[in-house]
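Notes for the one structure printed next.
Omission of a single protein chain aside, the complex is shown with its protein chains in their original locations.
Should a chain be cited, it is by its letter among A, B and C, assigned in written order, with residues numbered from 1 in that chain.
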Amino acid sequence: MNKEVISDKQGISIIILYMVGTSSIFMTALEAEKDSWLAIIMALFMALIVAFILARIKTLFPEDDLFQIIEKCFGKFLGKGIILLYTGYLFYTGVLVLMNITQFINISSLDETPEIIIRVALMLLCVWIVKEGMEVLGRWSEFFVIPIIGFILIFICLSIPKMNIHHLFPILSVGITPMIHATHFVFAFPLGETVIFTIAISQLSVKKSYYKVYMTGVLIGGIILLVICLTNLLVLGINITSGVYFQTHLTASLIDIGGFLQRIEAVMTVVLILAGFIKLSIYLLATSMGVAKIFGRPDYRFVVTPVALLMINLSVILFDSIMEFMKWDVEIWPYFSLPFQVIFPIIILIIAEAKKKRTKNSIREQTCP
Amino acid sequence: MNTVAVIFLYAIIGSIETVSLYKNNPKKECVLYEIALLTAFIISLLLSAGVELPNPADYIRHMVERLVG
Amino acid sequence: MKKLFLKMIVLILIAANVFMVSGCWNYREIDEMEIILGAAIDYDEKSNKVILTAEYVKRSGGGEGEVGPEVVKTEGENVFDAVRNLVIKTGRKALWSHTKVLIISEDVARRKEQLISIMDWVQRLTETRDDIWILLSKEKTAGEILEMGIEAQKMVSMDLTDLLKNEGSISKFHAVPIWQFIDRIAADGISPTIPTVHKTLTEYKTMSEIFGTGVFNKTKLVGWLNGAETMSYLWVIGKLKGGILVLQGNDSNETGKMSLEIQKNRTKRKVNYSEGEITMQLDIKTTVRIAEIGGEVNYMDESATEKLENDAAELIQKRVDDVITKVQQAYHSDIFGFAGVVERELPDEWEKIKRDWDQVFTDLKTDINVEVEIRESALKSKPIKVGE
Partner (left out) sequence: MFKNIKDRIMNKKRNENINENITENITEHEAWELNQSLDKNKALLQTILDNDDMVTFRDFETKGKASLKCFIVCVNGMVNNEMINENIIQPVTNASLDEISKQTKITDAFINKIIVSNSITKTSDVNQLVCSVLYGDTILLIENETEALIIDTKGWGMRGISEPLAERVVRGPREGFTESVMPNLALIRKRISNPDLKFQFKEIGVRTKTKTCLCYINGLVNPKILQELMERLDDINIDGITDSGMIEELIKDAPLSPFATIGNTERPDVVVSKLLEGRIALVCDGTPFVLTLPYLFIEYFQANEDYYNNYIYGSINRLLKGFGFFLSTSVPAVYVALITFHQEMIPTPLILSVFAARQGIPFPTVVEAVIMLIAFEILREGGIRLPGPIGSAIGFVGALIIGQAAVEAKFVSAPMIIIVALTGISNFLVPKMFGPLLVMRLLFLISASFLGLFGYLFGVIGLFIHLMSIRSFGLPYMLHTGDLKMQDIKDTTIRAPWWTMKNRPKLLANEDSNRQFTGNLGKKER
């Protein structure tokens, strides 16, 4: 079996790209209106807790990925069932990510190109990198995370002249319920999906650094998200922000520095494509690993292409329009993803801790009778 | 036209991937691969022919709505 | 090695496949399109049709690099229909992503549904950018503004854009990109404005000029502000960046007019709330420099400077007060964005008065404090001395 080892920095880069991925183009916490940035901060705290739980699980079983841990904790039969559920969840989420990216491309500029073509082209690259393995993926992310963060910084700096601080006030105007909803949504959509890294980033070169990698990655990714959200709000104001699908794209298109530095929304598009590509690849990787695990195969590579093709197929079936898609995203997604993001990890952690304790005790009993 | 494109595409992918697959992998992998590819092929074929397939999003919606209310 | 080779073949074959199946979708040659620079929208009441006048770049047909304007007129049931009809007239697809200005006629501006459909079209269409400048035509139709460019072979839209970018030094209009316009329509209580464009006839040719403002109440045109009033309006909203303040010297001896060039302006807006009554407080702080002195009085003296400052402050206060009163009394439309200030500073109170803000606005008391500071006097230290 191929153990793909990546370094801490590569791990963090992957998580950052993953977080920035699709969520950089459209804002998620819009239910909280002017306070969506507060919702993101709250969700970030929750996400850090989840990341901590997952890191704890990984530290208990540093050699295994989540699927193996599930099998160890729940036994073969029940374990397979849960793995199946997880694989389905990952597969489905992967399709959503794919649709997100291609819809953005399609709506923002290539309006006459059939979406399926863009999907196939994107998936082709994903299949390629996933087949090359986690190591290439890690190195790729490590290389591209620098320009991506650079682009985002440039974007924010150039947006400063158009910002209006009044757009944020009054703070806390929407009330508690929308706030909680928004927090839940932000958590469900990009921030809480750390669970996938227990599958994808299952081998780090330094064994004990899962805490560092998961939590730093989530923290930096979350901060970038927060900053992008703030920029959009400050430039556009809530009225426009809530009225368009791709806020960042609009904000970037308004940048005009002295008449010559303008029309640079392409920069943000680059960020989206590069980061979104990594996000999609990770879903493809994790799903393939899940499928291989269900059938008890050690290596996942053989199943990558069919999984990718099935993803494309499902993306055709799923939603007919972006309206339907967005509605589903807001209404159903946060609840659908909750068990996978939070409930299962907590259960696994409890069982794992218990198991560890028992084995420790039994070892102690054996050594000192 | 779409159907032809789908058949063509799958034929290329299938034939090329199968060759290296059979060389490097045990039989079980190959069988799994072929089954998965065939499923994808059938779905694509149906889609290209314009058949309306059941949408899993609806089932998930029902499920979630029943659970959450 | 073999894998890579196979991968390459797959890539090439898939690319070829894709290419053969559907060709190039969004691939459009630039010379097969008409680059639309500006558009004007009129509304014909009789036939209930929208008339679109588009200014686009003329093909020179082989000459070197010369580009001139061309104007085309189309009709349609609504804006999008008229846009599609453009293809019939020109024979080519239109490229809307370089459109700079959108001129609407008074007829359109007075009709809510027309205005909204235009805004929706601009924002919904991928091609049109959201930072198109929007202008209101003071002429009979909006189209004639664009049409006058043909005679002079000048691209009116480009000239208008250049003019709009110089808002800071003219201060007789407030340029509004369309996204801001939409933002203001969407915001609670606040109403948008649009600068007005005029056609002026000089001896040699017709020219376009922008000054003044069309005042809206939400999506309906309700009135006008002239150039000077617009400057005061800019003072209120704090967007004033330059411009000239002309003072009539009222000294005993023969003083002419004084020009003060505004260098910096800062307007702070606050809400004072006491016993259920809202007062809007405006603290205007303007820095000017003396640009022109028509008389002999040396304003470099401290006392004279102080007097000048006070005169200027008084003038500003009067003008600002006038414009606020005019808008309050005549138009009942909060184009100053006072609603936003109230919402920010008194969120609880805002919830209560949100419904009938227009009424509240009309009765709103304002408290205007102006402070003028003369910083410098350009190159001259003394007025021109007239010898005895």
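As a working rule, contacts are C-beta pairs under 8 Å (C-beta built on N, C-alpha and C of every residue); 3 or more make two chains touch, one makes a residue touch a chain.
None of these values were measured; they are calculated from a predicted model.
Note that the absent chain touches A, C when the full complex is taken as a whole.
Of the listed residues A:15, A:39, A:57 or A:129, the one in contact with the hidden chain in the full complex is A:129. Of the candidate positions A:273, A:322 or A:347, contact with the hidden chain is made by A:273.
Of the listed positions A:5, A:41, A:85 or A:110, the one in contact with the omitted chain in the full complex is A:110. Screening C:57, C:152, C:207 or C:244 against the full complex identifies C:57 as the residue touching the chain left out. Mapped onto chain A, the interface with the missing chain covers residues 9-10, 13, 105, 109-110, 113, 117-118, 121-122, 125, 128-129, 132, 136, 139-140, 142-144, 146, 260, 262-266, 269-270, 273-274, 277. The omitted chain makes contact with chain C at the following residues, 1, 4-5, 8, 15, 18-19, 24, 26-31, 33, 35, 37, 57, 59-62, 64-67, 95, 97-98, 100, 127, 129, 158.
What we mean here is this: only the chains that are shown with their structure count from here on.
A straight line joining the Cα centres of chain A and chain C is 42 Å long.
Centres computed as Cα averages put chain B at a distance of 55 Å from chain C. Between chain A and chain B the centroid-to-centroid distance comes to 25 Å (mean Cα coordinates, whole Å). Among the residues of chain C, those touching two or more other chains are numbered 14.
Contact of a single residue of chain B with at least two other chains is seen at positions 13. Touching chain A in their complex are the following residues of chain C: 7, 11, 14, 18, 22, 25-26, 123, 126, 129-131, 165, 177, 179, 182-183, 186-187, 340, 343-345, 347. Chain B makes touch with chain A in their complex at residues 10, 13, 17, 21, 25, 28-30, 32-33, 36-37, 39-41, 43-44, 47, 53-57, 60-61, 64-65, 67-68. Listing the residues of chain A that touch chain C in their complex gives 107-114, 117, 120, 124, 128, 166, 169-170, 173, 236-237, 239-240, 243-244, 250, 253-254, 256, 259, 263.
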